[in-house]
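In this view, the complex is presented without one of its protein chains, the others remaining in place.
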Amino acid sequence: MNISSDTDSRNGYGNVFIHKACKNEAENSYGGQVMVSAMAIAQAVISGLLIGSLYSLISMGLALIWGVMDIVNFAHGDFMMVAGYLTCILFDYAGVDPLLSVPVAFAVTFVLGILTQRFVIDRVLEAPPVSQIFATFALLMIIRNTALLIWGPKPTTITGLWYAELVFRPYGLTLSLIHILIAVICMVTTAILYIFITRTYTGIALRATSQNRLAARLLGIDIRKMYLLAFGIGVGLTGIGGALLASFYYIFPEVGARFCMLSFMIVVLGGFGSLFGALVGGLAIGVLEELSALLVNPALKDAIAFGIFILILLFKPTGLFGGRET
Amino acid sequence: MSEALRKLKMELKGPLSLILLAVTGILITLPLLVRNPFLINTLMLSFLFGFAALAWNLMAGYTGLLSFGHAVFFGIGAYTTMILLLWWRITPWIGMLAAGVTAGLVGFVIGIPFTRLRSHWFALGTLALGEVVQIIFINWRAVGGARGLETPIMPQCLYWLNFVDPTVHYYVIMGLLGVELFILYLIVNGRIGYYLQAIREDETAAMALGINPFKYKLISITISAFLTGIAGGFYTARFGYVDPFSVFGMMYISINISIIGILGGIYSLIGPLIGALVFVPAAEYTRAYIGSHFGARFYGIHLVAFGIILLAVCFIVPDGIMGWVERRGYIRAILGHGEEGVGGGE
Partner (left out) sequence: MASKSLLSVRGLTKKFGGLVAVNNVSFDVRDGEFLGLIGPNGAGKTTTFNLICGFLKPDSGRIVFMGKDITGKPPHEVAKAGIGRTFQIVRPFLNFTVLDNVVAAALMRADSVGEAREKALKHLEFVGLYDKRNWKAKSLNIAQRKRLELAKALALEPKLLLLDEAVAGLNPTEVDTLLELLKEIHSSGKTILMVEHVMRAVMSISQRIIVLHHGSIISEGTPKEVANDPKVIEAYLGARRVM
């Protein structure tokens, strides 16, 4: 009877990230029973920061799109999924290391983003919110189910990376090399982004557009190009996230859903349009997630995350750093 | 209320009543003429989703509150009916009513904080809420957890509303639909209808007219939740099995309902019903066709198609099928008299 039961978001893959690369029993407490040591908490915080950098990246993309274009893109996570699959394919057929695929992932997703903006988003920018919401949701359905058609519902992942199991153990903590590399790439990307939007003309133009569209136009800035750029870069950032994700996690058609919700939450937390807020928010959520998996029933992890999201929406919709509400 | 009744009587005097009669006549006699359980089942399903979509549209189309979390009300209704049946042997007839009341209460409670959110945030918030509730029920072993609940072996009779054949359920949901349409008609043509739509059009201007947006949004949410809960209760009565993935499912319930609503046209009363009568049979038949001819490999192709249709609707006919029909003037031609009232002629 189910019309689309396979595409329901199951909670089966909501495992703590750290489990795949690092088997540390201290993580597996179900709240109350095991005594949580300071070491375990420190571990959770470190892991949270590492994973949080990935969240930040994706959220900054969303914040950029939101800030410049004032549109909520429900399909944001699905571009990440596409990049993830692309990375897996490159690895399977060409042996390209996922971390090296990052620029490719960015480029491809960037182009996809520009096409999407040009042919879909542009048409509904002036439409009432109902149409905007449904249009991006339709996009979500198309992308996600096309992926389902092509690759099937079973998760795929990259195995056999020579450095997959490498871990460092400083001071009794466990840090996996992959996570560190991912965090480094995220930081580098963030730095590049920062330089771009503060030192280049285009980047400054982008910021100007996000602050005051009319004034930007009066200054001779081509708004349409800004939109294309913002969407392209914003989505490209998630593409990088997808490539990074493929290196240590599973890729399946629904994977975008979770990250999409998370990134929305982070952007709201950090204040819409604020890239810095998204950065900080991402790290914070990463830590929060690891801590709550440690201290509370992991199965409820997502529920807690969503619950916090709702609370933020209700009580502080302008976020920690944002100034502008809708 | 009397004004709305007066308007209804006036509209029924025209050719509309003949069409209504004809259509209702066909629908009523259909199971007797055509012995096709799949068709009856599909129509029953269409009515069910139409029922829920009509309820959803009171919020979305009339008040401007776009909800992607209506599965919450549906699921709570379904579980309420199931629990009353399973634990206390209470007939689904009462169970459905209880489902509505429970869902309505939940809607009221949720509505109090949620009415403060505006368009995008409201949609996002309801989306998140739907996920939270689903996760809670997946982990709530007392009500079945991930495995859900199943009705016990019951005799097939009207008291338990338990039949394998879909015919009785078909008639029941049709009857419920008729009642719901009547209730909604009275609401939207009365004071509440005016106020809700004013809020949708321009909340600030509405406030200047003495309309309390909080109060009326809350009314809208509560009624919508109540009706959706009844739909959930019916689901239990028909399928005899509830689990968090189906009744609280975002794709299966929440998104389905919204697609149906926007496809049919959110700015008209019967739009969502039309959307259901188009969408659900299409979904069921393509799924069956593709399933039997191509196997599971092509699962999802109809969802891609739906996505494309949704996109097309957003681009070309944002007010859905009914919006398109109305702009063509067919409605006015059929009805004969000039359409007065909200959204009326030029």
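Labels A and B are assigned to the chains in the order they are written; within every chain, residues are numbered from 1.
Note that contacts are C-beta pairs under 8 Å (C-beta built on N, C-alpha and C of every residue); 3 or more make two chains touch, one makes a residue touch a chain.
Keep in mind that what you see is a predicted model, and the values were worked out from it rather than measured.
*Asks:* Shown chains touched by the missing chain?
*Replies:* The undisplayed chain, in the complete complex, is in contact with B.
*Asks:* Considering the complete complex, identify which of B:108, B:194, B:285 or B:315 is in touch with the unshown chain.
*Replies:* Touches the omitted chain: B:194.
*Asks:* Even though one chain is hidden, which residues of chain B still touch it in the full complex?
*Replies:* Chain B touches the missing chain through residues 1-4, 6, 189-191, 194-195, 197-198, 201-202, 204-213, 267, 338, 340-346.
By definition in this document, only the chains that are shown with their structure count from here on.
*Asks:* Which residues of chain B touch chain A in their complex?
*Replies:* 60, 66, 113-114, 116-121, 123-125, 127-129, 131-132, 135-136, 138-139, 239, 245-246, 249-252, 255-256, 258, 262, 266, 283-284, 287, 297-301, 303-304, 306-308, 310-311, 313-315, 318
*Asks:* Residue numbers of chain A touching chain B in their complex, please.
*Replies:* My answer: residues 1-11, 72, 120, 123-124, 127-131, 133-135, 137-142, 144-146, 148-149, 152, 261, 264-265, 268, 297, 299-300, 302-303, 306-307, 309-310, 313-314, 317, 326.
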